[in-house]
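Just one protein chain is left out here, and the rest sit where they should.
The block that comes next holds subunit A.
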Amino acid sequence: MTLTQSDIDTEVNDLQNAYDKAVAGGAPVQHHPPRDYAPYRSSVLRHPKQPLVAVNGGDPETVELSGPVFGPTDITEIDNDLTVQHQGEPLGERITVSGRLLDRDGRPVRGQLIELWQANASGRYAHLRDQHPAPLDPNFTGVGRTLTDDQGRYFFRTIKPGAYPWRNHTNAWRPAHIHFSLFGSAFTQRLVTQMYFPNDPLFPYDPILRSVTDESARGRLVAQYNHDLSQPEFSLGYEWDIVLDGPSATWIEEGR
């Protein structure tokens, strides 16, 4: 059976209404998507049915309260500029993306690794499995890495990725997005997510974005256009702060 966009819309809206009703009735706000989210078809056989088992983070010997560290040997100087990794300039709208990496107490995550990957301006990934018939760009791979500075700030220069089709249902299109991978001070704070661009008309149709059923949480995945970050006659600026969830050993050290 081929699923249409309107089939998916019905499922998405039913789940949205159920969530909104639950929260109105006093249920807790969900900041993350449920792993069981049928409108994203690939999730059906890939989520656990048993509840997660709680591990008490109060034990300082818990291995996951610490985490991997990275340093200047793990990146090269041009890793955060995706526009200079080839001989020529990539096609597309040149942008910068910057912001801060924070924990839930608002403290900067310093000297930590941020990785990103994205489609090119035509909406195609430099990946063999991506057979979307849009052109590859010989001057763009779409992979970046950086380390945060002492204020937790990061900075990337890249091009704006294009929207692309996928096979979740008929006429499924992903809004333009950049994939991000983030580490905190603890393995518990690990995060992989996607950053979107403001006012994308595809937002309501995308079951991946809509899997975050909380509207304000969804909003936190959308970067802001910041004219002060735009560089004259060169690039447009977007700002996106990232807040990592989960306990860390520093909580215990500080007596929380």
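In the analysis below, contacts are C-beta pairs under 8 Å (C-beta built on N, C-alpha and C of every residue); 3 or more make two chains touch, one makes a residue touch a chain; residues count from 1.
Keep this in mind: contacts and distances are computed from a predicted model.
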Should one name the undisplayed chain from "ABC transporter permease", "Protocatechuate 3,4-dioxygenase subunit alpha", "Acetolactate synthase" or "Ferredoxin-NADP reductase" using UniProt, the answer is "Protocatechuate 3,4-dioxygenase subunit alpha"
Out of A:48, A:133 or A:232, the sole contact with the unshown chain comes from A:48
Considering the complete complex, of A:3, A:91 or A:126, the missing chain is touched by A:126
In the full complex, subunit A touches the hidden chain through residues 31-35, 37, 40, 42-50, 52-57, 59, 61-78, 85, 102-106, 115-117, 119, 125-127, 129-130, 141-143, 179, 181, 187-188, 190-194, 208, 211-212, 214, 216-218, 220-221, 242-247, 256
